[in-house]
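This view holds just a subset of the chains, kept in their places.
Each chain carries a letter (A and B) given by its place in the written order, and its residues are counted from 1.
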């Protein structure tokens, strides 16, 4: 077969960019937790890259993009398992939509989406997730939740795609999906000890901003790469992505200002991410005015939405709900208004296309949100009952870094307060009395307020 | 006057501060310290090299009080900082010969 090298070059570059987003997310999240939990957060994200990369090539790619199983648009077959049949075109991409890049490049590009989606969930459950069970969760969730929804929406043979629902780069598949799952798992494991009374400020705001920059940068691959070529459509996706992100950044800090407070850098970073989320499904379907409105709306709405968790008493620690779930829904629905065939796709309500696109978008939102929420809840619950999904209270008090991973993130002062006790070991307990477990009882007695 | 020094578990700060505020103490000075005692630290492992940290993070509270108030304050602090578990810390008292409020140059109990 003969492929277009320019398109291939751009999608290879985009794939690298999207891979870079997950460490970006790790720093975005990692900077927001307390210093005793930063490695725990980084670890969950990095290990997710490890797990999903393997699961994808050996199984879930085929489930998501394989020939439709039974023709109902529910799930793909095992035809491409282990990257077999890579000389065959990706099912459904025909005619004007025929791919100009090697199918393997498409596998790679889509892999990065499958990686970051479960990684997003770790924001909800920050500071209290057991490591082993988390690994199991990611594997099961990738198969039972990510693969089907990706098939429904992204594969031209999926039922939502065929229905006419539009999702250029993953508003439903990635953000609504991860958002719903994050809320479900947070519900299962319960809130952090001390939340919301104990102060839990970010320990490293520059890391949050570094992560946001890595995300913004990588997201150009995510969105503009979703055009699967280097062309006018990818240019539109690119400029829409940047414009919406900029508008959302400004929108969020404006809300802070209007509410009588100060504009914060955390707000700027959060706004940027909210804008990136909201424009993701829309970037290849709207023009730059549409992108500006979507971005601004995302910045404002998400800035307000993050306070909801306090009212709901649901400890969505780093606001996966307020940012990804809400932002994703916003973007998906606004395509119904701002979609215009001059860019790509069909016309939305404001461009004379009637309400049908909006309706299809709503169906896609409801279907993926409910499926994801219910399935994630069930999976989390089962793992919780069998392996336990939550760390012990004394581990939570001590912090994940030392308790789960036998490491401290930082040592700026004298490293001499430690003693060397051997090489090649595995973290055995000391011979002095370790009473963290007992301490925590007191901690609990005190009503979890310390 | 007396200088009361209390080594406490960090998560007990809020309780101790509340107790002191109730006891009409208006000021105090806090620092982050590392304690060595019965309570153990934790183990860290980096590429197989294993380190034992024998020190545990604690907060040190220093508060100067009048001679009369000292005994009560000690009891308040102890009560607030207690968890009944090893590592709860120590409180000790030292005699203060002079105290000055820098701003006003007030001396002694007036400086409190």
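Convention: a contact is a pair of C-beta atoms (placed from the backbone, for glycine too) under 8 Å apart; a residue touches a chain by one contact, two chains touch by 3 or more.
Values in this document were obtained by computation on a predicted structure and should not be read as measured data.
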item	value
Copies present in the complete complex, per labelled chain	A x3, B x3
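Throughout what follows, only the chains that are shown with their structure count from here on.
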item	value
Distance from the mean Cα position of subunit B to that of subunit A, given in whole angstrom	44
Subunit A-facing residues of subunit B, complex	9, 11-12, 14-15, 34, 38-46, 48-55, 83-87
Touching residues on subunit A, where the partner in the complex is subunit B	397-398, 402-403, 406-408, 417-435, 438-439, 442-443, 446, 449-450
